[in-house]
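Below is one structure, written out as structure tokens; comments come after it.
Omission of a single protein chain aside, the complex is shown with its protein chains in their original locations.
This part shows chain A:
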Amino acid sequence: MVSGLINANPVVYEKKERRQRPASISDADEYSAEAIDQLEVDIKDPEHPYSLEELKVISEDAIEVDDRRSYVRVTFTPTVEHCSMATVIGLCLRVKLMRSLPSRYKVDIRVAPGTHATEAAVNKQLNDKERIAAALENPNLVDMVDECLAPSYA
């Protein structure tokens, strides 16, 4: 773990006006980018008390959903090009989607092209199911992920 913050002074953006969250996402028969985005908005950045949406790490436009094919692709933008938190953020996104979507869904997570120094390496790790499974057996990592996802269940 690095001692100092990767990005000590993030740019904070205004939150988008949201309509009421449906009572239960998992009951919905169909999923749209807005529905999935509502799941994402409250994910906390690992380093700051702001949500990923406020830091413009993830936005509605970056979520592609094809409900008929049970497919989701999320593209996120780390705040800093060398952000070593990129894999943690990607992991949080993956866990959040795993816990919220039906098991028929296939999820691809990637960093926005051109926004990270080791983009290919990060993408490969985030989409290797076996590596993700092993990582999620690491209690320290799971605690960090749960911490980032905590407000979403309030």
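In this section, a contact is a pair of C-beta atoms (placed from the backbone, for glycine too) under 8 Å apart; a residue touches a chain by one contact, two chains touch by 3 or more; residues count from 1.
Keep this in mind: contacts and distances are computed from a predicted model.
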item	value
Candidate names "Cell cycle control protein", "BHLH domain-containing protein", "N-acetyltransferase domain-containing protein" or "Probable cytosolic iron-sulfur protein assembly protein CIAO1 homolog"; UniProt protein name, chain not shown	"Probable cytosolic iron-sulfur protein assembly protein CIAO1 homolog"
Touch list for chain A against the chain that is not drawn	103-104, 106, 124, 127-131, 133-134, 137
